[in-house]
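Here's the structure we're looking at; comments come further down.
A protein chain is absent from this complex, but the other protein chains hold their places.
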Amino acid sequence: MVSTIATVLMWGVGLSLIYVLYRTIKGHPIERRVVFLYIALTISLPLLMGKTAPVPVTADVQQLVDALNELTPGSKVLAAFDFDPASAPELQPMGVAFMKYAFKHDFKVIVMGLWPQGPQQANQAIELAMKDEIIAAKNLQYGIDYVNLGYQSGAEFVIQYMGSEFKRMFPLDDRHIPYDSLPIMNDISNFSNIDFIFNLSAGKPGTVEWIQIAVDRFGATCGAGNTAVQAPQVYPYLRSGQLTGLLGGMSGGAEFEKAINEKGQASTFIFAQMISHATVIAFIIMGNIAFFITRKKKKA
Amino acid sequence: MELLGIWVAALLTLGIFSFLYKDNPVYKICESIFIGVSAGYWAIANFFDALHKKFWIGVFPTDGSDPDYFLWFGALLGVLMLMRLSSKIGWIARWPLAFIVGATAGLYMMLYFVSNAMNQVSSTMRDVIVVNSDTQLIIWGETVGSILIVIGVVSGLVYFFFSKEHKGIFGRTARVGIWFLMITFGAHFGYTVMSRMSLLIGRIDFLFRDWLHLLK
Amino acid sequence: MAQKNSKRISIVPFVIVISFFSLIIFSQSIQAQTEQEVFDSVQALIRQAEAADIPPAPVMKLQAVDNPNDKGGAIIVSWDLSVDDAEVKAYQIVRSESKDAGFELIGEAVRGNNTFVDNKVEDGKSYFYRVLSMKTTLEADNTVRAVSSLQATVEPVVSSAQWFYMTRASCLFFVLLISCAIIFYINKAKSGADIYVRKIAGIDAVDEAVGRATEMGRKIFFIPGIQDMNDVQTIAGIAILGRVGQLAAQYETWLEVPVSKSLVMVTARETLKEAYTQVGRPDAFNQNQVHYLTDDQFGYAAAIDGMVVREKPATIFYMGAFFAESLILAETGNAAGAIQIAGTAMPSQLPFFVASCDYTLLGEELFAASAYLSKEPRQLGSLKGQDFGKIIFMAAIIIGVIIETFTNYNVSQYFKVK
Partner (left out) sequence: MRREIPLIITTVAGLVFAVSYFIPHWPFGEAESIFGDWVAIIQAFAIWLGALNLVKVSLEKIYRKKEDALYAGIIIVCLLLTIAVGFYDGFTGGPQSSFRDTGTSFDWIYRFVYTPLTSTMFAMLAFFVASASYRAFRARNFEATLLLIAGFFVMGGRVPLFHLLLKPFTDVPYFSEFAGWIMAYPLTAGMTAIMIGIALGIMSSSLRIILGIERSHIGGGA
């Protein structure tokens, strides 16, 4: 019912753009708040329509999935959650999908954050992943199968010291359990004992710092999920092999979910994402058509 | 509590969005709550995760290991930092600041030089003709791409070269450089739009799903 | 003078880079190629090993060596995978200080892994290692039984700290080279030598933009971003404000600077006062030209928004560090029909400025413009030193690509720093 109404309204909104174009050409561009309204509608209605769209998996995402597939059960994976709730719509689905994948493949997961909010987001992701039936059946134990080391201040300096000794930066884990009492950390001293680093990053400190220190200085392997704002900035690292696989923004998350076959939030959002892009493109085109017509008139 | 929480969250969300209509007291109240809670959150996280975990446990170990006396110097510098609040002895806060600036400068100098300069130069310096190892045929897409990368990096650097006027062949190279930069910014632009829209989708999804239960 | 300088700089780096490459190629060509032989012998060994049932075959070519290039306290244990790697559950690494007894489990490496770094060793002590290929089987009575076969090291291994990271030698060379160039040019600039900075389109347009405001009889706005004076971009922005101030004073046009940090306000006032004095119009300067709005990001943007809509300035400058508010500012300015000149080093905000402003200083251009306008030796010298670095890297890329493409020498590895 809701989705039918939403679909009809969506067509109405689409058609009304023609009127907007007419007004724009005539030199009476619509007011800012009307543009706001359009954006609100072109995101709300597609969400209510509840449709999905097919996402082709791109090479950058596939590279990360390949790297994960190469890891054997029991591999030690460091998941660094370096973001806050502001970027959660983009990064949290990746975090949940990654946790599901890691737990299903019996990786030992070590969670930490260079942003104080990160470990809290990780807790939410783990909680959600644990609801999966297959994972729940495994009866995973905190401290043995996974651990949350919490946050430490010092940004890139934290990574620098983890290069020689994790314990120095995390004498206690998030639940105040001493490092040496955690079975999972028994034979982990520094990056040389970690098989893969998965970093979710919304800025600084984030993927760039992990690459510069953990990868370039200490020889670790790192794959990352980034907000779309940051993703273009790390592409050179992808080509040089400093970064192993990249999930960029919501579409990267949806592709990741598709590639590892864990349908999640990003997949349900991608349709709304698509329509909102179409709206922005339409607005840019309309603005520019008006711009060229007025410029021609001025010249004539 | 959960239900109350969702209502609080929804009202705060709408309160911030009210700025879109115009700047108003409701927005300013929500914003003030944001500033206060955010500062409080950071303070608590840094108290437990950094000061307690790193400093307190370090100097008063619980597992019988030797206390690390060097940490007291760090705490001393930290306390000096707080002196900034006073206008009389605020100058002493420059000591810990000088330490942080120096340490960051030393670390960054090598980090950026290695990861962002040397290793990028190395990755650009490749055989530009990419051949499929099985069929021995040239892969044209990647070959053209590799050549473009060399041209793009060199011409981009030429554009950011300030000791010579952009004339003649140098000027034309710089012009190519700016085209590459513009495509770079264009891609950034597209990705930024994607990012911003995602965040709004996340918010509207919260309103529809958790608050209004329009979505399941 | 300037021309002569720029010619000299473009030859020296090329000479350096070419000699660097010649050295590499020379050293590479005298290296023997024995890798293949080693590989063949390993393959033969693997083929010889029979596919044993239980336990899995032991690992081969086990060796333990001191971790090179570190501050001590680490030994790398490495091996060739057991031929039964697919069956192995884990490789268990055990260690002792004597050759035959007292072994303790120190860690495990999962199937498919052929190295383990032991980070719990003391420098100066000798250690012996054994690696067990372990697999578990489920017995009829539902108990798990582990079976393993072992391989032991013969020679003791001692860890130690090193004095120099050998793999970073080429990096040190370039760091020193470019550092020296920067210091050299700073000193040269300090001693009064003329350092040339090329024309920057956005800066050339400043005169025109100020002139237009005068013709139209409207205001000029200068927005120095939302960061404090500790941000280099803000400092660069204020240097440009000096130039704009001089022109505004000459043309007698009202220049207004709304700021979001009190320290920026103080600095901007001083800078403007000096600019007005330099062109002989100290009387025209008014303290209220620079005024504080609010620290808050969106609050600041909203306030400027209102000012622009009400007062319709002819020209708006955005010079400094901008974040998400750049969009709101540039859009409003554009709608008000102002000429907009922007400059920032924030890569995520540059696209929006390029698309909505008439001129944009891209990243480093902002700093170059500030160096050019302020004539400060530190800035000018650094700029020139960085240009030297750019030439070095450009030359390296061009020559390197040619060598990589047309010869078999691998030169890129000397720029890859580990």
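We call the chains A, B and C, going by the order they appear; numbering starts again at 1 in every chain.
The rule we apply is simple: contacts are C-beta pairs under 8 Å (C-beta built on N, C-alpha and C of every residue); 3 or more make two chains touch, one makes a residue touch a chain.
Source: prediction; values computed, not measured.
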(message) Among the chains present in the display, which ones are touched by the chain that isn't there?
(response) A, B, C
(message) One chain isn't shown here. Among C:M134, C:V157 or C:I178, which residue touches it?
(response) C:I178
(message) Touch as defined at the start, partner being the missing chain; which of B:D23, B:D68 or B:E165 qualifies?
(response) B:D68
(request) Please give every residue of subunit B in contact with the chain that is not shown. (result) 1, 4-6, 8-10, 12-13, 16-17, 19-20, 28-48, 50-51, 54-55, 58, 68, 70-71, 73-75, 77-79, 81-82, 84-85, 91, 94-103, 105-110, 112-117, 120-121, 123-124, 141, 144-146, 148-157, 159-160, 177-187, 189-194, 196-197, 199-200, 202-203, 206
(request) Using the touch rule from the top, list residues of subunit C that touch the missing partner. (result) 69-72, 161-165, 168, 172, 175, 178-179, 182-183, 186, 230, 232, 235, 298, 324, 327-328, 330-331, 334-335, 347, 351-352, 354-356, 358, 363-364, 367, 376-378, 382, 385-386, 389-390, 393
(request) Could I get the residues of subunit A that touch the absent chain, sorted low to high? (result) 29-30, 32, 35-36, 38-40, 43, 53-56, 58-60, 84-89, 117, 119-120, 123-124, 127, 150, 152-155, 157-158, 160-161, 164, 168-169, 174-177, 232-233, 235-236, 238-239, 248-249, 251, 270, 273-274, 276-281, 283-284, 286-288, 291-292
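Quick note on the criterion: only the chains that are shown with their structure count from here on.
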(request) Could you compare the number of C-beta pairs in contact for A-C with that for B-C and name the larger? (result) B-C
(request) Select the chain whose centre, defined as the mean of its C-alpha atoms, is least distant from the mean of all protein C-alpha atoms. (result) B
(request) Can you check how far apart subunit A and subunit C are, centre to centre, with Cα atoms defining each centre and the answer in Å? (result) 23
(request) Mind checking the centre-to-centre distance between subunit B and subunit C? Centres are C-alpha means, answer in whole Å. (result) 13
(request) Please set out, as single numbers or ranges, the residues of subunit C touching at least two other chains. (result) 347-348, 417
(message) Show the residues in subunit B shared as contacts by 2 or more other chains, in ascending order.
(response) 114, 119, 122-123, 188, 192
(request) Write out the stretch or stretches of subunit C touching subunit A in their complex. (result) 71, 74, 89-90, 106-108, 110-113, 116-117, 119-120, 347-348, 417-418
(request) Would you pull the subunit A residues touching subunit B in the complex into a rising list? (result) 2, 33, 36, 39-40, 43-44, 47-48, 50, 86-90, 116-117, 150-154, 156-157, 160, 169-172, 174, 178, 180, 208, 211-213, 216-217, 227-229, 231-232, 236-237, 239-242, 248-251, 269, 272-273, 276-277, 280
(request) Show which residues of subunit B lie in contact with subunit C when the two form their complex. (result) 19, 23, 31, 35, 109-110, 113-114, 117-119, 121-129, 150, 153-154, 157-158, 160-166, 181-182, 185-186, 188-189, 192
